[in-house]
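One protein chain omitted, others in place.
Now for chain A:
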Amino acid sequence: MLGFAQTADLEASLERETTSQYLNAHERKSLLRFLTCGSVDDGKSTLIGRLLYDTQLLMEDQLAALAADSRRHGTTGDDLDFALLVDGLASEREQGITIDVAYRFFATEQRKFIVADTPGHEQYTRNMATGASNADLAVILVDARQGILTQTRRHSFIVSLLGIRHVVLAINKIDLIGYSQAVFDQIEASYRSFAEPLGFVSLQAIPLSARYGDNVRSRSAKLPWYQGPTLIEYLESIEVESDRRTAPFRMPVQWVNRPNLDFRGFAGTIAAGVVRPGDRVAVARSGVTTLVKRIVTADGDLPEAGAGEAITLTLEDEIDVSRGDVLAAAAERPEVSDQFAAHVLWMHDEPLIPGRPYLIKLATSVVGAIITHIKHRLDINNFAKLATKTLEKNEVGFINLMTQAPLAFDPYSRVHETGAFIIIDRMTNHTVGAGMIDFSLRRASNIHWQALDVDMNARAIAKGQKPVVLWFTGLSGAGKSTIANLVEKRLHAIGKHTYLLDGDNVRHGLNRDLGFTDADRVENIRRVAEAARLMVDAGLIALASFISPFRAERRMARDLFAEGQFIEIFIDTPLEVAEGRDPKGLYQRARNGLIQNFTGIGSPYERPEAAHVTITPDLSAEEAAELIVSYLDRGSYLGSATG
């Protein structure tokens, strides 16, 4: 309210003057987002409740509700149980657990604070990471009686993984150890030596009692040996504004603003740096450069805008820019790559499996991606690197990632906004993981396909057919191979060029190093799909006959092909029928527990949702083959030479 105090009406009234002074001061407040880590036993919820109480953010009706709750659910006798303030959902309260992240707000004269409260228990890693992703600082609670525990190390590691550089070590329950300086000093020293490799820029240890309020807001007379700031004093004064404005300019484009033919603006939030009209900017992916014309906002054009501001830019030249592009300082551009090394945190019940197709969202881009390799898993208790083939929920791994299209990015350590991504499951759309890019594995420009003179079309024309893969899926014993064989014979008889890929000729050669774990099944299908792709490129009609029980893998296979090049054929034979046939005695062995993960018995078969051709159980193998060949004929796959 810079202009507010100037109005005559206000100056006339002392009371109003007070209000305007208040507004003036509050207008200039900064914002600090911080995270609290620790378990219920450390008094974390109590500390947050205490912060709200001490900054007088609790209203009378809320205090009355708290008093009632404290009597009913509380653990502090007749005292207010501040922990109940930060417990939100009824079902959680009944179960006595908190399962999520809660956000709390309070303010002092200097600052507004947003606190992410991330409870412990099983989901601690996922919850903490969620809270930490938007925090500038972490308050790590330690119970003075316990000292540094495994969980303290765990919390500190996640805080450092998510790039938080400022830490407060709150040594709580100092009242229960007689306000002892010796204990405090010992805990601080041991934490400092432990945290050394975590790269925190600042670390402040504070002795306090959340329950009684010592050193939370007001200085405690019982801790005369402590000369440092109280918790609130420290949170009010710490400078966390990093070098976001001095970094090179980055703005991921969110939305193209085109109200009419005369205006074409690019809306986005500045991720890093500063921009002014006249600056030369590049579209990171295409490399095309131009000059910034205007910085448009509803409050008028700006002479300059910096990190964190939501603006709209217009450019001097009509160049190709759309959502997902990053506008960047032309002199210092982000890297562009389709292969990255990154740390990921897995957050879903279904494990991360290398080779499985996911989507990732990085800044404003959403692209298909697969994790090609898990280099190692990190034990978050002791930072040990462990070999693994999959990542389970709440595990952290260092992985290689390949995207379907090149992305502009910065290493997460340099710019969070252009280095962070989430991983999305293609079927359920759940957010299943979170990642932070460390570096690119190679530049995308090096991997352009070799342009070949004789291409797929040329080969196909020579063969008088349209190349395609026929993907047969269904239970073991459904009749996939029998039908595929019949189809191939018929095609061969009319002079078509074909090749049949099935378990037998692939498992003994190309894929003989693979077993039957979920991860190996995914890799099996990936290799088969790639082999089929080469055959289609060679102009062949490829027949692939594999159980391929998971939708995600069939989708991955399908995504390798152009529209019309992949025909999914579902051999819909019920389990009882297939098991009755049991040509290789596999069902019997699975029922006897001799084969683990057998599809239909120990592992699910996910039915196709939209197969091109479905073969129902009432058809004979001959009829099924006839149906498939006529489908191909109708789709003009067989050229003019068909009979």
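Going forward, a contact is a pair of C-beta atoms (placed from the backbone, for glycine too) under 8 Å apart; a residue touches a chain by one contact, two chains touch by 3 or more; residues count from 1.
Please note the rule applied: contacts and distances are computed from a predicted model.
One chain of the assembly is not displayed; among "Raffinose/stachyose/melibiose transport system permease protein", "Sulfate adenylyltransferase subunit 2", "ABC transporter ATP-binding protein" or "Glutathione S-transferase family protein", its UniProt protein name is "Sulfate adenylyltransferase subunit 2".
Residue A:309 is the one among A:309, A:520 or A:606 that touches the chain missing from this view. Across A:114, A:149, A:510 or A:560, the residue that sits in touch with the chain not pictured is A:114. Of A:217, A:361 or A:490, it is A:361 that touches the chain left out of the display. Seen from chain A, the chain kept out of the figure touches residues 1-4, 6-7, 9-10, 15-16, 18-20, 22-23, 26-31, 59-62, 85-93, 99-105, 107, 111-112, 114, 126, 129-130, 133-134, 241, 245, 254-255, 257-259, 263, 265, 267-269, 296-300, 302-304, 306, 308-310, 312, 323, 347, 359, 361-364, 366, 416-417, 420-422, 424, 428-431, 434.
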